[in-house]
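Each remark here refers to the structure printed beneath this line.
Partial view: only certain chains, each at its native spot in the assembly.
Each chain carries a letter (A and B) given by its place in the written order, and its residues are counted from 1.
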Amino acid sequence: MNREPVMTTDLLDRVRAFVHTELMDKASYFDALPEQPTIESVRLHEAGLANWWIPARYGGRGVSLEDGVDIVSELAYGDAGFAFGSFLPILGTTMLQLYGEESLAGPLLRKLARDGGVLGILGSEEEAGSELGRTATVFARSGDDLVVTGDKYFSTNSDAAEALLVLARSADDDGDFAVIAVPRDTPGVEIVKRWDVIGVRGSATYQVRLRGCVVPAGNRLRGNGLRNLEIGLNASRILIAATAIGIARRIRDLSMEYAAGKRVKGVPLTDNAVFAGKLGQIEMLIDVMRNQCRAAAAEFDRLMAAPDPAAVMYRAGTLRSALAAKMYCGQAGWQVATIGSEMFGGLGYTHDHPIGKLVRDMRYVGIVEGGDDVIRDLLYTRYVVPAGKRR
Amino acid sequence: MNREPVMTTDLLDRVRAFVHTELMDKASYFDALPEQPTIESVRLHEAGLANWWIPARYGGRGVSLEDGVDIVSELAYGDAGFAFGSFLPILGTTMLQLYGEESLAGPLLRKLARDGGVLGILGSEEEAGSELGRTATVFARSGDDLVVTGDKYFSTNSDAAEALLVLARSADDDGDFAVIAVPRDTPGVEIVKRWDVIGVRGSATYQVRLRGCVVPAGNRLRGNGLRNLEIGLNASRILIAATAIGIARRIRDLSMEYAAGKRVKGVPLTDNAVFAGKLGQIEMLIDVMRNQCRAAAAEFDRLMAAPDPAAVMYRAGTLRSALAAKMYCGQAGWQVATIGSEMFGGLGYTHDHPIGKLVRDMRYVGIVEGGDDVIRDLLYTRYVVPAGKRR
């Protein structure tokens, strides 16, 4: 019952050292749209930290998702965009690990563990937006192969990815959705453009076109693609939420730095009661965000540790705690960002101060992988309407 | 690492059965200021549930604080005032258990475990408000005895208590504060009045006068009284926070009941997107409140399980997680109460519907044992200003 809630301090220290050396105070560099993979991604791998969650049986470090929350918080303290690009492959590796044929998943996961690198997830489309059930990308059987065609809207890491995990609908059966692994170098895969996003610019997100991409039938993951994706999203949503922790911690620390050198009404700003109240509120929000993320991650870890995690997770689908973490951290993070954006006076309204970037980065948490309306609807439909699931 | 986060389902089921039988739908009864101890308190003891947290070595059930969160959530689902009166003795038992002489603590704790019953905590004063350092109640040494005199403002359970744990300042040394156990029947103890509170009326809170109350010197707890109290408050603040979970769950379930029988714009209210959004938001808040309370309680349980919990807890003092739980649940609970208070139209503005009572009950969470300004100040001073304590 009583467990120590911290991972090997050693690993977290290495993450912090990496952040300190490679990520801090590079706002304008990351804002200037670096090529992917960035040199920092390479360094992350050299530090033995890339794709830290891949299980030991694939040669990975096998860090639990609960500990991953702290790692992401540290990375996002340095740069949220870099953090996002670094952990997002977990969305794909989770699906592969649970629902991919060993012949597909094994080599891919081993490669990601050994060489670093990323996966791209091709879910969203222009028309469908968040409604994945309206996916228009199709796949068709052709002998032992599948042929995939469609247009995908927002997809992070795709250009540099080993493989793209594409959500598509069967050309023959409107209700049959599949997640299909398409190697990046498959003929017919075309990067249409890189999106010029307003924040998290330490990552790269693309619009992608697929035209008659042929892959072996074994590249389809087992089960319904919508469900596969829900399950992968459990992991990535929790880590997106954890991004907000890191950004909020950075805002807190920048506030304390600023206050140390500032006097208001004749006393140091650190002695000002209104300032103290704001920082007290931020500290509370940070603690609650962390505990929600850790609790959601612990639930995910428990399901993954079950004797048959693929079946258990497939039954569970999208987890209440993961939805709550994503939505809560989006809201609490925005509260912190709002306080922060007013904290530094006129200076905070210039590019001479990092707060503007932190506010833009924070905005992402509430938007990516389901805005609040979408998450509220999922929570209501899955966990409030069925009275037996309420708790 | 992976633990199952629920206690023996059996115990929680018994709590739920008790709530169902004894507490539900008695709003007007509890609102009418029942005498203490209420018949429901007696029944709670008969059900073997009174003072559920007292350690087995004192004959108690020894339920962890983490599991206590769920118990309190269930009790508060029935009646928050009753829940409050039932768990509040933990503030005293925690102090007794850690800092009381065995000759004092042993018999008292064993009695509370065996016979039920309550303790009163006499901290707040009219002038001092939340600033316990301004306590004006004094104690003086007189041979082997201590003599305690003062006036205490808000004290729950005092009239029916076995003993009163009184915060007092030394008559000889302004900086020496003590918590002193004063048996309820000590000459000089006078209940001035019962406060006519606006909510949580299933509990009873008193103004108490102490005039020359003589107790043995061994009735003083070890250490500084302000610190003693801080440590007891760790437990009670977490359970106060848990009260908000129960009230919020009740509001959620009442909303679903109401929506089941209501049509808006030609469709059932349960199919209305705005309603769904509100319930989705509430469900998120409930999940986050629960996880914060459980995390804070787990931290408390870990410290209590240390080889020398008295010393460990004394060093820790007021816990960040407990402060955050109290403040967060006060804020999140008020958000739920606000949504709830608008949910039931005109009917919700009458005593024919329980929502008015739930809103009044919820208000307490943000007020008792430190309003938000006090908590923010504590978080800032203890956990933000010392850079090494930030996390």
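Convention: a contact is a pair of C-beta atoms (placed from the backbone, for glycine too) under 8 Å apart; a residue touches a chain by one contact, two chains touch by 3 or more.
Please read these numbers as outputs of a predicted model, since none were measured by experiment.
Asks: All chains share one sequence and 2 are in place; how many are there in total?
Replies: 4
Definition applied: only the chains that are shown with their structure count from here on.
Asks: I'd like the angle of the rotation relating subunit A and subunit B after CA superposition, in degrees, nearest 5.
Replies: 180
Asks: Using Cα averages as centroids, what's the distance between subunit A and subunit B in whole Å?
Replies: Roughly 38 Å separates the two chain centres.
Asks: Give every residue of subunit A touching subunit B within the complex, in rising order.
Replies: So the residues of subunit A touching subunit B come out as 1-5, 64, 66, 249, 252-253, 256, 270, 273, 276-277, 279-285, 287-288, 290-292, 294-296, 298-299, 301-302, 305, 320-321, 323-324, 327-328, 373, 375-381, 383-385, 387, 390-391.
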